[in-house]
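Every protein chain but one is kept in place in this view of the complex.
Coming up: chain A.
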Amino acid sequence: MSFRKRNDVLSATGNTPSDARQRERVRMPNATPLYGRGSTTSSRIPQNTTSLPKIIPNKSNATASQSITRGMGDLSLNNPSKQLRHPGVKPSTVITSQQITSTGCLSLDKYLLHGGIPLGHSLLIEEGAVDSTDFNSVLTRLFSSQSIQYNKIQPKSTHLIVITPNLHYSADLPGLYKSSSKREIKKTKVVENESKLTVQNLLDQKISRQQKEQVKIPAIQEKQENQRNLKIAWRYGLTSDSNNRTNTQHSSDNGQQSTFKDPTAYCQLFDITSRMVPPPTREDITVISPIEKDADTCVQKVRDAISRHKGNLIRIVLPSFLNPVVYPPHFYSLPNITKLLYGLHMILKEHSSNAVLLASLSTILFNENSLVMNLSRQIFSSVVILEPFPQQMLDYLEKCYKAQGQPNKVQHGLFHVLKLPIFSDERSEMLIRTAELCFRNNKKGLDIEEWSIPIDEGETEQKISKPVDISDVDGSTHQHKIKQTLEF
């Protein structure tokens, strides 16, 4: 039995398990391109079987080894150098080696468990047909606006690809939320003024810098005294100091990362009643119509758009998919739909380190158990359903919350979770949550929370005011009036 020091590096000698694995499995040398397809096929065989007959003899071993590195390199987990430095990308809260990006809706991010959509994965939002509601479009528009906003924080970092027949989609995107409270308005005005390049601002900055330097000297003296008198406090002070130092070093090393220190940049608040000003440009967004030609052409256009923006975070959005208002009847053939969805799925897997997909599917024309629905649920890595409440339920909720003095708390529907990225498919975990969550639409977008039916206080008051007869064993009757302070 041998032991290895923790810091010893074995990779130089090629003794790591991964090296052994690579030695065992190499790409199949006789794999053929399919019907003249240019790219290499990528099968794996043990190295000891390299003496096998080849289907295509001119495929060299060098190409095979190159294709191994390609296959492994695509995995974001295995190649940290490929990880994006981006304001909208951060490690998952559950699997820290997996990078995620925001959906643009804070509460949706929360209920996806990772804190966003993992890169290389997709999210499908289904909406049931009740009174022609369109809550899913709020989420797709938030997702789109967030992409544009990333580009404003760090130019040329993100590209949004929208697949929709509505070519004016970019004109409808919501702008940033501006608080109506006086204090917030004052704060934003001060920040805006300070950010302007004026002589007054430059003078102010210089004065503040000088003041800071003057303040530093007595602070150091005070610290020395503390060091002498309170050793424990000094230790804490030192650790916080060293932490600060490492943080500043880290930010200066990353260079780009220092520009997006603000944690709110990851997921910003938008006002769905406003419009984005200035509107997004061609650099920010590409709109592709899926109905112009067949699905293959659409997928190819998406590929072209991605190749034009290499190195960027690619956020693909497929809003109101199969909504009869925008999609013509000839689009509804199953092979066509499968080709488009599967083509996008393939693109995601090819660009697993920098692409995500969000789609919303209108279920107006389909049964809950139709083949199209089940097929899309299988292809997407995460699936959620928005089930708007019928009008009767909304009336009831309004009545209840009005009685409680909270008319803004009325929920608009149930939020079901069917699949979650990585957990459902790869880890085989059962995470279906039906009728456990609900959503509320407001100015800032959708709020998702735990669902509980509110108490109709009007009804309870009526019941409470009625005297309750309780007969004793001996037959005598007492009348009790239950106090209104009863806890439910």
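As a convention for this text, contacts are C-beta pairs under 8 Å (C-beta built on N, C-alpha and C of every residue); 3 or more make two chains touch, one makes a residue touch a chain; residues count from 1.
We adopt the following convention: contacts and distances are computed from a predicted model.
S.K.: With one chain of the assembly withheld, which option in "Related to Elongator complex protein 6", "SAM-dependent MTase RsmB/NOP-type domain-containing protein", "Chromosome disjunction protein 3" or "KLLA0E17051p" matches that chain's UniProt protein name?
M.R.: So the chain that does not appear here would be "Related to Elongator complex protein 6", according to UniProt.
S.K.: With the full complex in mind, choose from A:110, A:152, A:339 or A:399 the residue touching the hidden chain.
M.R.: In the full complex, the listed residue that touches the missing chain is A:339.
S.K.: Just name the one of A:206, A:275, A:310 or A:427 that touches the chain not displayed here.
M.R.: If we include the chain that is not displayed, A:427 is the one touching it.
S.K.: Which parts of chain A are in contact with the chain that was left out?
M.R.: 17, 20-21, 24-25, 28, 30-32, 34-37, 39, 41-46, 49, 52-53, 55, 71-72, 74-75, 77, 296, 299-300, 333-335, 338-339, 342-343, 346, 349, 352, 367, 369-371, 374-375, 377-379, 418-419, 424-434
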